[in-house]
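As you look at this complex, bear in mind that one protein chain is not there, while each of the others sits in place.
Up next is chain A:
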Amino acid sequence: MLRTLLLTLSVVAIAHAELCKPDAQNAFKVRISIKTALGDNAYAWDANEEYLFKAMVAFAMRRYSSKSTTQISNVLLCNVTDRVSFWFVVTDSSKNVTTVPGSEVEAAIRMNRNRINSAFLLSDKTLQFLKITSTLSPPVEPSAPVWLIVFGVVLCLIVAGIVFLIVSGIQKRKKKNKESTERENLEEKVEVTLENGIPCEALDLKAGHINGVFAADDERFTSL
């Protein structure tokens, strides 16, 4: 009994070793860069993390094919290096000692990539599945092209400035014209009677002085 158990276990182990090795059929290489992603908060990669990884792959397979037959034990990891990198393969429990086709695994991983990344606090670049390309996120398109808005603002300010300057120029010129015509009118009125540059009207005003020397003072003159 014990011998059969040991025999089956060794067969299974050898079978597993056959299934999961670098560049095996339907096997994928994974490369993880924890220190690059998390810096000081980096966790160590140990057996528990490997268990989580197997669980996430099984979860992905279950969600993709929606049959609940994939177990954690179906996911085999091998060749774990210090990098951290390893190979994994998903076995099919219904058919003996075979692996799930690579295309199915790829599709499953692709569908659930976000969930797998979040479980490990990593991103597409730091948790790499070497043969599985990630779809590029579409570029962020703002609702209205930002540059047109800025351009509109700048143009409005400039046009307002030009209109202001032209209008103020016209007003200044109108005021200058009005002033010069007023001055001309004033000079015309004054030009009527001018004696030595002094308007005669001013001389008639009370402010005019009568020069006492030349005032008619009859006693001064000798009588004829």
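Quick note on the criterion: a contact is a pair of C-beta atoms (placed from the backbone, for glycine too) under 8 Å apart; a residue touches a chain by one contact, two chains touch by 3 or more; residues count from 1.
Assume contacts and distances are computed from a predicted model.
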{"item": "Per UniProt, the name of the complex member that is left out, chosen from \"Transporter\", \"Nicotinamide-nucleotide adenylyltransferase\", \"DELLA protein\" or \"Trafficking protein particle complex subunit 10\"", "value": "\"Transporter\""}
{"item": "Option touching the unshown chain, where A:Arg63, A:Arg83 or A:Arg115 are the choices", "value": "A:Arg83"}
{"item": "Candidate in contact with the missing chain, chosen from A:Cys20, A:Ile34 or A:Ile116", "value": "A:Ile34"}
{"item": "Hidden partner chain, residues of chain A it touches", "value": "31, 33-36, 81-85, 135-136, 138-140, 142, 146-147, 150-151, 154-155, 158-159, 161-162, 165-166, 169-170, 173"}
